[in-house]
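Handing you a structure now.
Yeah, one chain of the complex is gone here, protein chain that is, but the others are all in their spots.
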Amino acid sequence: MTDPQVIAFRPEPEQFAWTFGGAAPVMRVQPGAVLELWTEDCFAGRVRSRSDLVSVVCEFPFLNPQTGPFYIEGAQPGDTLAVHFISIEPSRDWAASTTVPLFGALTSTHLTATLQDPLPEIVWIWQLDRAARLCHFEAAEGDFTVDLPMVPMHGTVGVAPANLEVRSALVPDAYGGNMDTPEMQAGVTCFLGVNVEGALFSIGDGHARQGEGETCGVAIECAMDTVIAIDLVKGRPTAWPRLESDTHIMSTGSARPLEDAFRIAQTDLVNWLVSDHGLAAMDAYQLISQAVESPVANVCDINYTSLAKIRKEWLPPCHGPLANTHQRLREVGRSYLAGK
Amino acid sequence: MTDPQVIAFRPEPEQFAWTFGGAAPVMRVQPGAVLELWTEDCFAGRVRSRSDLVSVVCEFPFLNPQTGPFYIEGAQPGDTLAVHFISIEPSRDWAASTTVPLFGALTSTHLTATLQDPLPEIVWIWQLDRAARLCHFEAAEGDFTVDLPMVPMHGTVGVAPANLEVRSALVPDAYGGNMDTPEMQAGVTCFLGVNVEGALFSIGDGHARQGEGETCGVAIECAMDTVIAIDLVKGRPTAWPRLESDTHIMSTGSARPLEDAFRIAQTDLVNWLVSDHGLAAMDAYQLISQAVESPVANVCDINYTSLAKIRKEWLPPCHGPLANTHQRLREVGRSYLAGK
Amino acid sequence: MTDPQVIAFRPEPEQFAWTFGGAAPVMRVQPGAVLELWTEDCFAGRVRSRSDLVSVVCEFPFLNPQTGPFYIEGAQPGDTLAVHFISIEPSRDWAASTTVPLFGALTSTHLTATLQDPLPEIVWIWQLDRAARLCHFEAAEGDFTVDLPMVPMHGTVGVAPANLEVRSALVPDAYGGNMDTPEMQAGVTCFLGVNVEGALFSIGDGHARQGEGETCGVAIECAMDTVIAIDLVKGRPTAWPRLESDTHIMSTGSARPLEDAFRIAQTDLVNWLVSDHGLAAMDAYQLISQAVESPVANVCDINYTSLAKIRKEWLPPCHGPLANTHQRLREVGRSYLAGK
Partner (left out) sequence: MTDPQVIAFRPEPEQFAWTFGGAAPVMRVQPGAVLELWTEDCFAGRVRSRSDLVSVVCEFPFLNPQTGPFYIEGAQPGDTLAVHFISIEPSRDWAASTTVPLFGALTSTHLTATLQDPLPEIVWIWQLDRAARLCHFEAAEGDFTVDLPMVPMHGTVGVAPANLEVRSALVPDAYGGNMDTPEMQAGVTCFLGVNVEGALFSIGDGHARQGEGETCGVAIECAMDTVIAIDLVKGRPTAWPRLESDTHIMSTGSARPLEDAFRIAQTDLVNWLVSDHGLAAMDAYQLISQAVESPVANVCDINYTSLAKIRKEWLPPCHGPLANTHQRLREVGRSYLAGK
């Protein structure tokens, strides 16, 4: 293994992408490269104190800025892009969370419309102790505080959509995007189907941590210093984003209602076990029924996202074209980190 | 009233738009103009006999070609575009309908995923008796035939989306698009909120008739000769497409699950009665609860579409900026038709 | 045709049934009988003025009192009960409608839970002009009034459920119950599958009129004088309630989300066209896709209810066991009314 090309990129504000598709690439990258990236938070950095209400300081539709898109040399429709997360580290010592009027799971919204008044708009600033890897919560009312473990992740990871579409960076769908799954951590590889030449990969929306479902619609939002390794699997289509960790493979589905997201992810996992692990479809259906973990990612975005996750040690060996991709990228990551 | 500008436009195949947003305008048009348009059917004219299966003859994503977009002079975000349908007439004496694998309400789909086999793919060619205004059905199996009344309509009517997005012409959403409502008939005015300069209005997907819900996902699809009058209401935002006929006003909502589409349309109608007809919100809620008609438009597309429809004679008079728009455009249409 | 047995029954308050299933029959009735019934309104008559708030004057679970159940002699699981509505007439000159906290389509509810405050609780008393057949609305705020046509109907019609269950009279499901469809008018026949010996039919929840969807959750609720003719079709199972008018046949589905209610009704109508009208399933699917009307009944109850409705004149002749049932009961009704 030769040393990978290492590229650092920190976008200026005017370089942010606000969509998947429709933005000119910021850079062309060879498969095999390692990218050292910086991503701004979902508020474009404008929520900095308890008085910075989203409805006041943010300017729609300029939310959820993406770093990218990157044109991956050689990527063509029908290929799969592999994005391995080597490290994801908050780049500031604080993060912000908020409620946003008519957004979130426990309120009516523009899509689940009612005649009720919206909930109050509140900002919480979380202090991040990056050494201790803790996120410090202070209640807005009363004096309760608590430290939660920091588990940095990216809410938004994706490529340009199919069907000539351009989608807001707030949307998750078959091309990835704003899936908001806590599984998108360091050590994980994400597989994305390529829809257009060059794939046009972007990333953003770092979270210091997030609950499953992102109930109020907003995680502990922070700018990130993130290192990824990029690879390309030629001639392998991927219908919905998939993830692989050292221990699990995971399918995702993004749709409404939530059971449709669940069905997509579970069906995709059955199909994966059939195509790459050699199980019959009904056996795969039975096996996942007893073995699957099904964490919800978000239940607040334009599409809801559900994951279907199974331990690799419980499966027949993988014979597909992805067989060693995660393993190989993991090694790239380990070398990179060792070399720091 | 001076005679309106009358513009005829028949796109060549390479001029079709396949998206809302993202396509260059084919023409700039003044508010007040009358447009004589031709639209191709949703199959781009490729399904012409019972042996022309969509999965064979059509080329994704080149489905549902739109005539347009038209740049409306002076249209800016925050305005409302009024599109009045003067006439909608099938331009051929036949139309096609089909099943499409994993598409439609009574099958699993790519979004409502199951492990079952898809339904068979079948084409029905409907003969249109345009003089008698009848659509002639022949069963694929057995010899049953029946004539249904022709009620020509446009499935797809819309403008460029907000939020920097470009959407496939197969999608309905807040910008209109593929709503597939049988209410989009001659004599009706459609109000669309303008999201980008020039509005970028397009139209397509003519149906000789359609059931409520478009159950199998495909109506009696035909090319259309359609005449519309265009107007612009400055400084009036419109959140979701609205329709007005001589007798009714109608709100639309497009979302999943279907109750969310219902909620959007009903909430929008309440808001309309409050802002333009002077009712208190709770009184409007009570009145529509007893008076509303709620026809479903489609229950098969990426978003489902529901309408909320109420008789104008049951309402306090309209004092809003749209007060006479439909009336005025109706007169334009009557003059135009009288002059033919 | 011999004169049918005519039975009058007006329940005392302690005779009301509050469930489908689980209540002892008030009477045994022969198929062929005509029943002259009185039903109390859904508030058990307790909302009589604008100050009678449901949350104050009503006592849960004693809502939606049913007249019945009637034990139909000879009815067994696998049979179908036919209930023909000869007449439905408000028995008072006023009716009530209300909002109910956390109930209705345009508010969060106990099932669609949010953290928002409930909407205000308001009562509207509608005056009924039974001679002119008008319902008189007075706005709670301001002085707007309007008269809407009276179209009396029963929201709740059903038999004992299958599977050993007892359900609240507020629920619609496969046994009928609180479907809240405006189609349940005089002149219509309702077919209900029998689940237990004697069927145990009951009826209630009269509405002077109702919008499609019953948006706020409450119609123009009134006590009714209702005459029905009862018949039994032996050996014919009915999975979901069906209706027949002089012009249409209609299937119902009750489920959540609303698209599932839609799917049930549309699938049932396809199955009906196959079993009784001799169409192939795919031809029936195509025909209804172009010909169906799909009125929503309620989008507020524990299950939502959707109808699929098609003109009989557009169908091959009916050869099933229900072929002349509606016709025959219609004649019974005409004779009865002529004899008054």
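In order of appearance the chains are A, B and C, and numbering begins at 1 in each one.
Here, a contact is a pair of C-beta atoms (placed from the backbone, for glycine too) under 8 Å apart; a residue touches a chain by one contact, two chains touch by 3 or more.
Being a predicted model, the structure only gives us computed values, none of them experimental.
Among the residues C:4, C:21, C:65 or C:152, only C:21 touches the chain that is left out of the figure.
Listed residues C:84, C:263 or C:277: the one in touch with the omitted chain is C:263. The missing chain, though absent from the display, is touched by one residue of A:72, A:86, A:219 or A:250; that residue is A:219.
One of A:87, A:163 or A:210 touches the chain omitted from the figure, and that residue is A:210. For chain C, the list of residues touching the undisplayed chain reads 18-19, 21-22, 60-61, 110-115, 162-168, 170, 253, 255-257, 260, 263-264, 266-268, 270, 281-282, 285.
Chain B residues in contact with the hidden partner, per the touch definition given at the top, are 106-108, 112-119, 257. Within the entire complex, the positions of chain A that touch the omitted partner chain are 97, 99, 105-106, 119-120, 122, 124, 126, 135, 137, 139-142, 144, 146, 148, 209-220, 256-259, 262-263, 266-267, 270, 278-280, 282-283, 285-296, 299, 304, 306, 314-316.
Rule of thumb we're sticking to: only the chains that are shown with their structure count from here on.
Compared with chain C, the chain whose C-alpha mean position is the greatest distance off is A. Note on chain placement: the centre of chain A and the centre of chain B lie 35 Å apart, centres being C-alpha means. Work out the mean CA point of chain A and of chain C, and you get 48 Å between them. Looking at chain B, one finds that residues 256-257, 263, 266-267, 270, 282, 285 touch two or more other chains.
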